[in-house]
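One chain of protein is taken out of this complex; the other chains stay put.
Let's look at chain A:
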Amino acid sequence: MPTTEPLKPRELDVRPALRGGEEPFQAIMDAVSALEPGQSLRLIAPFRPVPLFSVMANRGFAASDRAIGNGDWEVTFSPVAGEVDGTEGLALGSSPSAAFWGPPLQELDLCALEPPEPMVRILETLEALQPGDVLFALLAREPVFLFPELAKREHEWAGNFDESGATYRLLIRHGGGRAHG
């Protein structure tokens, strides 16, 4: 183990591997698995490894990146406090990256509406939003008929009941599905 100090980031340079024609994904994942709790990973790559950002986000890591010249990039993946198990407690099918969606653009309280009115309101609201926008809704029950429709329209969602079990909290990110299909 190169690190004895837990807060010092672990470094991984994938440039030699890539030059040698190797696929570095497994090495990166091994490095992530070997991280201490709270430890970050500093990755050096010959390009900006965008696909990795969402993979790491799913594992509870936020990414900050900077170009270091010659087309190389340094990316620091830092664990988000309390979000390492971000999917814990979320309904099955929830998007694991929801912790990084940013603040919702719009909030709807639909608890007093009779089904299927909440579903109607959410889908109507989504049509007016842009790809990437986030919507937050409170409902009286899990909207099981809404989820297939969200999936069909390529929106992502994450939801669960609050502690009392009386209110369902739903976060939806506009996935850029065709607005008028």
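In this text, a contact is a pair of C-beta atoms (placed from the backbone, for glycine too) under 8 Å apart; a residue touches a chain by one contact, two chains touch by 3 or more; residues count from 1.
Everything below uses one rule, namely that contacts and distances are computed from a predicted model.
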In UniProt, out of "ABC-2 type transport system ATP-binding protein", "Transmembrane protein", "Fe-S cluster assembly ATPase SufC" or "Putative alpha-xyloside ABC transporter, permease component", the chain dropped from the view is recorded as "Transmembrane protein"
Of A:16, A:38, A:71 or A:116, the residue touching the omitted chain is A:116
Sole touch to the unshown chain from A:29, A:62 or A:105: residue A:29
Hidden partner sits against chain A at residues 29, 33, 55, 58-59, 87, 91-93, 95-97, 112, 114-116, 119-120, 123-127, 140-142, 144-145, 147-149, 151-152, 154, 156, 166, 180-181
